[in-house]
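Starting off with a structure, shown below.
Every protein chain of the complex appears in place save one, which is left out.
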Amino acid sequence: MSVHTVKEIVASLRRGEAKPSEWAARILECIRRADGRVGAFLHVDEEGALARAKSLDGQPVEGTLFGVPYALKDNICTAGLRTTAASRILENYVPPYSATVADKLASAGAVLVGKTNMDEFAMGSSTENSAFQPTRNPYDLERVPGGSSGGSAAAVAAGMVPFALGSDTGGSIRQPAAFCGVVGLKPTYGRVSRYGLIAFASSLDQIGPFTRTVEDAALVLEAISGFDPHDSTSVDEPVERFADGLDTGVRGLRVGVVTDIQEEGLHPGVKQAVEQAIAVLQGAGAEVVEVSLPHSRYAVATYYLIAPAEASSNLARYDGVRYGRRADADTLLEMYERTRSEGFGMEVKRRIIIGTYALSSGYYDAYYRRAQQMRTLIRQDFDRAFERCDVIALPTAPTPAFKLGEQLDDPLQMYLNDMYTIPANLAGIPGISVPCGLVEGLPVGVQILGRAFDEQTVLRAAHAYEQLRGFEMPVPALEGSA
Amino acid sequence: MSGVSVSEARASYETVIGLEVHVELKTRSKIFCGCSTSFGAPPNTNVCPVCLGHPGTLPVLNEGAVELALRAALALNCRINQDCKFDRKNYFYPDLPKGYQISQYDQPIGEDGYVEIEVGGERKRIGIVRVHLEEDAGKSMHAPDGSHTLVDYNRTGVPLIEIVSKPDIRSPEEARLYLEAIKSIMEYCDVSDCRMEEGSLRCDANISLRPFGQREFGQKTELKNMNSFRNVQRALEYEAERQTAVLSAGGVVEQETRRFDEATQTTVSMRSKEEAHDYRYFPEPDLVRLHISDEWLERVRGSLPELPLAKRDRYVAELGLPPYDAGVLTADRGVAEYFEAVVACGADPKTASNWVMGDVLASLKATGERIQACPVSPANLAGLMKQVEAGRISIKQARDVFKIMWDTGKDAETVIREQGMEQISDEGMLAAIVDEVIANNPKSVEDYRSGKTKALAALVGQTMKATKGKANPAVVNKLILERIGSPDSGASGGGPADA
Partner (left out) sequence: MRITEETVQNVARLARLAVGREEAARLAPQLSDIIGYAEQLQQVDLEGVEPTSHPLSRYNALRPDEVRPCLDREAALANAPDSDGEQVRVPAVLEG
């Protein structure tokens, strides 16, 4: 049993040792064998993947991801391929267009094999809010893979695909990456087009990769980045060759540690693993400096007003009129209410109600506006911190993966899983989670944050740590990994 | 109503009206996607994933829509918010695909402007609170039997501006004049076609009454579903009377939305909403802020045409036209441009005005053509006027020539030549004919001499007939008088027909 990185697959194709269709077949076989136990995929497009891979056979190896199989979180639209956001309300929705990232990956030569499970509309931290199935953590099938991009994280962790895309609104890439022992990168807001990403909270959402290595994350990021005329919030920053220059080391790099970090709820094992990771960077010549993020303690409260408010509006379009599920009813009002009540799960309804409440007249100033003001202070904290340091290192999640069902009855506790990841979304800055060890046999991650559009430095620090950490992440003992 | 008639009671109340006008902008593509804005396409053919509100789609602002909104706001004398944003207005309706309308809430592109109207010969300013940019919704067709509703999304995402007036309008007539002024300004600026029948201009009204002298506004009602300027005026008239009746009977006007019913020419209450509107406006996170640079603003300001009222003043002051003429000519930009082109060819302004307001507009009305498609070019009309001035044809002939020019597109010179219509002014040529007419009509000659001066006209008419209308009437007149002398035997010189 062996798992393969993007880089290895591309290299084998370049050397002519394998054909794209052979890789596709191998990956599909691997999914067939492993996914029954993990439940990472909502839909595997065997036929499409094989046809696409065959069409690449014999072609010159062009594009950084030529012939590499991958998976997309099921909130990323694919023309002609069912896209559900793991919601009953979109159960049979077939988009008439593809997301810009899907088009970009296709032009880089990658081969889409399927769509992965997630919390419904990306609302959740455990992937248990999927309307269709739970996804299990490949390291411990009794535990959650994290969320909301749990399917993509688990698929990469189990070796079913070398990379997958997810989306991160409050930690939905980084937290499942930490829980599943893989690399997860949330790019700067505006770096990657959101066109075709089914919106949860528009001012926070960002698409990013799950990979086994930092170098792979750099390769995928390069392929999906760039200005998109279909997304007004995508930014025309030059796309660097992120994978180049990863090896320049961290000598002199100033790594910020947050002195006023919230430690309530932080697992001592996680704390220790992260401290060790920082020590590794220091040992490699990085300078550790203390920084303060005084308003980050309000990040969860801020987030749980802003994200539901935007979501309540973003999800208004699911009304049973033009697409998606429609409930039978005699009047329009009844049709709306029944369609939406039957089509949305509990967590989605909860957030729609919170968001509607926070925006409604009389409460806007007290809740939504104050949250936006706090967002300003949280951003300013980072601006000040990055005057003193180049990257900030902190835990990705406060604990290792918890058990399925453990936090379902306590939404607020579930929200606190995101306390270390949310600030980056509010500030729009990039962040990566890199595995930094096992705690009680479960993977945990260190999170490295950087300045807006400075993914290069974040990747360089993450890569240096990955090279020097002194251990390989064990491959989960699932039958049938490729 | 204790014996007081409504019309008497109306005199004791002041009418207060504010209008909200929606104007579709004349862009080629929609405000947030590339779909065509063309009117009249088959249902659901001018649509794409973006304007259908498909999951994952995002809006991208059309620069042309901003440009037109900017023109409109400047033409309405607004202060421009050079730094502004878009917001979401959240409500559910089947023709609103996203469940929210992208609009501008607290930072409209233009604020605090005005429009001037002329009421009873006096200029009056109607204040404008705001002009903002937003997207249109689709069209719902309700089945007559109430069983279902059909929705066409072609109009979804067509750019609109909403123009909100201050409550400065004091009568239904002023409301109509205000609408006419808005329409005319929008057309002048090439911002909109303003075709109410196609829905490219729509109007809602707020109306309340208060006793004269009272400062506070009375309770207002909102009027909807008025599809012509005339209906706006009628609906407001009806509503003013209705409210007068309610108030004079000691009742209170209820705050409600009423619909104009064209069949009965009345307003009827629309069932009040179960819940108060709560649009939950918040900044649209899918769009970035809009910044209108000083350069952009000045370029648009510099490109604005002369507006109708300024043009009208100029016609009076510089061209010496009567205010009435100036008003008619400037009501439509195309007509004004046509008129100015005629004058630019050297025509006398007042004579040109008579022609344009008379034969030109009448013929356009008869054929339903727009002036841009007028078959008689301004240069040809000026040419026709020159022929009259030079005495080659009579004014009566000129009107016949105009008709032929209209039908054939030929110039006056050609038509006159082809029709052999050139006037005969040569006394030598006309003398023999005049002699013959006099010889053949002794009765008329006698009548004239005995003081029946009308008989002269009969003799002139006979001469004209004999020349197939080509004789110069002034010359004919002179020749006849030379021959038959003056009435009442002996009195010589300028008789009544001496003209």
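To keep things simple, chains are lettered A and B as they appear, and every chain counts its residues starting from 1.
Just so it is clear, a contact is a pair of C-beta atoms (placed from the backbone, for glycine too) under 8 Å apart; a residue touches a chain by one contact, two chains touch by 3 or more.
Here the structure is a predicted model, which means the values were calculated and not measured.
For the chain left out of this panel, the touching residue among B:D152, B:E187, B:E239 or B:D411 is B:D152. Shown as candidates are A:R52, A:K186 or A:R340; the residue that touches the absent chain is A:R340. Within the set A:Y367, A:F386 or A:Y465, the residue that contacts the chain not displayed is A:Y367.
Within the full complex, the residue among B:S12, B:S29 or B:N77 touching the omitted chain is B:S29.
Within the set A:A86, A:L112, A:A131 or A:L305, the residue that contacts the chain not displayed is A:L305. Although one chain is not shown, part of subunit B still touches it, namely residues 27-29, 33-36, 42-49, 52, 60-66, 83, 85, 92-94, 140-143, 146-153, 270-275, 278, 280, 282-283, 285, 287-291. Contacts to the hidden chain, counted on subunit A, fall at residues 92-94, 96, 189-190, 203-204, 229, 232-233, 235, 298, 300-302, 304-305, 312, 316, 319-326, 329-338, 340-341, 344, 349-350, 352-354, 356-358, 360, 366-367, 369-377, 379, 411-412, 415, 426-428, 452.
Here is the rule we use: only the chains that are shown with their structure count from here on.
If each chain is reduced to the centroid of its CA atoms, subunit A and subunit B end up 58 Å from each other.
Remark: subunit A residues 75-77, 83, 85, 90, 93, 95-97, 99, 194-199, 201-203, 229-233, 309-310, 312-313, 315-319, 321-323, 332, 336, 356, 359-361, 364, 368 touch subunit B in the complex. Interface residues of subunit B, counted against subunit A in their complex, comprise 49, 52-61, 88, 90, 92, 94, 97-100, 149, 151, 153, 278, 280-282, 285-288.
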